[in-house]
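Dropping the structure in here first, questions after.
Every protein chain except one is present and positioned as in the full complex.
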Amino acid sequence: MLSAFLAVLRRDLLLSWRGRADLLVTLAFFVIVVCLFPFGVGAETNQLRAIAPGVLWVAALLASLLSLHRLFAQDHADGTLEQLLLSSEPAVLWVAGKIVAFWLTTGLPLVVAAPGLALLFDLEQGALPVLTLSLALGTPILALLGAVGAALTLGVRGGGMLLALLVLPLYVPVLIFGAGAVDAYLGGTGAAAHLLLLGGGLAGALALAPWACAAALRIAME
Amino acid sequence: MQWESWSAFWQMGGAAPYVWGSYGVTLALIVAELVLVIRRRKDTVNRLLRWRRALGKDVGGSQARMESVE
Amino acid sequence: MLQATDLACLKGDRLLFRGLALTLAPGDLLRVAGPNGVGKTSLLRLLTGLTHPEAGEVSWQGVALRRNRERFHRALLYLGHAAALNDMLSPLENLRFACAAAGDEDVDEERCVQALVRIGLAEQLDLPARVLSQGQRRRVGLARLFLSAQRPLWVLDEPFTALDVNAVAELATTLSDHCAAGGIVVLTTHQEAPFARPPQVLDLGSYAC
Partner (left out) sequence: MTTLTRAPVRSPEGLLRFAAPQQFYPLAGRLAPWFAWAAALLTVVGLYIGFFVAPTDFQQGEVYRVIFIHVPAAWMSMFIYLVMAFWAAVGLVMNTRLSFIMSQALAPTGAMFCFVALWTGAVWGKPTWGTYWVWDARLTSQLLLLFLYFGFIALTRAIEDPRRADRAGAIIALVGAVNVPIIYFSVQWWNTLHQGASVSLTRAPSMASTMLAGMLIMAIAAWMYAIAVALWRVRALILERERHTEWVGEVLAAEAQTQGRAR
């Protein structure tokens, strides 16, 4: 039953490894966007400290959008997607495999890099685990929602811009609770509620997004 | 009646730019939408008529064949 | 048994064909013929369930495809126009992935190697697919035929393209054997191939709108 899931996961990870320069681009984009903010808003420490959670989250959100349009594009172009849709395994499984592989290669590096970047903004040490945890819970939601958008815009002219237009409004709640978790910790109210809501959102997205994504891929092949 | 005179009505108790700005933009948008809808219909009809005429002979031929099939 | 009734196919805003019906029983080899743009690929994709007909229905073993998807896809092998090869993977990796993704759990690396050797890619096993020639790329896809004997229905879009004369003859033999063993083959092609017995021909041009 899991063979399609594992096969897709293994293959996509292998492909990412062979094309690992592309992955560094996502990470570099994240780092550079974060580093641009002090130039824009000024290097006043208190101000930087205040905007750090929001900046890191917005940058992570944009970075995860960066390679999203490539999620299904190659498989669509070379005919692999057709073969996957003809698999006797349920489409939800291998779609989930692709999304997991995508998150592991584009989302996870951001989660790992974020605490280091937070230090550039002099974020309080105690807030670093909260930031990491919020990103670890939030970026998979971004990948799941984004995958639906990527499937819908597959092969459409102007697909990249369209994809951003479709998914960015949907990302707003994730951004609110993700950045809010760190703010809440810093404000002394505790981040538990935010993190629980993020976790609930992740569970909901895990349950619904692969179905929507599989349906969108079927539609895209018509 | 709420207003002492028409000029009082147009001045809206000093809030004229806000009130009339809102209503003006709304009216403009509604008119624009209606114009667009009507023009869209006209465009569609004209384009399809042109399309039919361009295909005229071909369409007639295949139409005849489709009818003979049924 | 593959059955289609009253199929109509719409592409964009153009009705490609309509009123098409066919029944294929074990042992049948059907060649879909017709000029370019008449909808041969569209018909094959309808028969695989990748697309849905504008009107009419396709059924497998008497059950409509949309109610029978999993069982039907277990019985189906479709090789499309694109070879479904990823340029960064080797033929062996591509073939293993194709089998695993399709749900052929009994196919291991050993059998994939054998299939690739048999189709004449012994030397290219571990090269990245981007260095392969057109004919070699086509062969990687066709290697799945050797691993899919248990799938009765083969739907092949232009399988002979880019193959040399010997390979064409071998492929024709493989297809004829499959039919002789009770399989069903549907294919499109522009060239003549030496089948064991002449295929039935569906001239799609006569259904065109």
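Order as written gives the chain letters A, B and C; numbering starts at 1 within each chain.
Everything below uses one rule, namely that a contact is a pair of C-beta atoms (placed from the backbone, for glycine too) under 8 Å apart; a residue touches a chain by one contact, two chains touch by 3 or more.
Source: prediction; values computed, not measured.
Colleague: Please work out which displayed chains the absent chain touches and list them by label.
Modeller: Contacts of the unshown chain, counting the full complex: A, B, C.
Colleague: Which residue from A:25, A:41, A:112 or A:165 sits in contact with the chain not drawn here?
Modeller: Going through A:25, A:41, A:112 or A:165 one by one, A:165 is the residue touching the chain not shown.
Colleague: Residues on chain A that touch the omitted chain in the whole complex?
Modeller: Considering the whole complex, chain A reaches the absent chain at 145, 148-149, 152-153, 156-159, 162, 165-166, 168-170, 172-173, 176-177, 180, 183-184, 201, 208, 212, 215-216, 219-220, 222.
Colleague: At which residues does chain B meet the chain that is not included here?
Modeller: Residues touching the hidden chain, for chain B, are 1-3, 9, 12-15, 18-19, 21-23, 25-26, 29-30, 33-34, 37-38, 40-41, 44-45, 48-49, 51-52, 63, 69-70.
Colleague: Take the complete complex as the reference. Which residues in chain C touch the chain that isn't displayed?
Modeller: Interface residues of chain C facing the absent chain: 5-6, 8, 10, 12-15, 19-25, 28, 30, 55-56, 200, 202, 207.
Note that in this section only the chains that are shown with their structure count from here on.
Colleague: Just to be sure I understand: the centre of a chain is the mean of its C-alpha atoms, right? Then which chain's centre is nearest the mean of all of them?
Modeller: A
Colleague: Going by C-alpha centroids, which chain is farthest from chain A? Tell me that one.
Modeller: Of all chains, B has its centre farthest from that of chain A.
Colleague: As a quick test, compute the distance in whole Å between the mean CA positions of chain B and chain C.
Modeller: Chain centres of chain B and chain C, defined by C-alpha means, are spaced 49 Å apart.
Colleague: Taking each chain's centre as the mean position of its Cα atoms, how many Å separate chain A from chain B?
Modeller: Chain centroid spacing, chain A to chain B, equals 41 Å.
Colleague: Would you mind pulling out the distance in Å between where the CA atoms of chain A average out and where those of chain C do?
Modeller: Centre separation, chain A to chain C: 37 Å.
Colleague: By residue number and range, which residues of chain C touch two or more other chains?
Modeller: none
Colleague: Under the stated contact criterion, what part of chain C meets chain A in this complex?
Modeller: 48-52, 70-71, 73-74, 76, 78, 80-89, 93, 97-98, 100-103, 105
Colleague: Write out the stretch or stretches of chain A touching chain C in their complex.
Modeller: 3-4, 6-8, 11, 14-15, 18-19, 74-75, 77-80, 82-90, 94, 221-222
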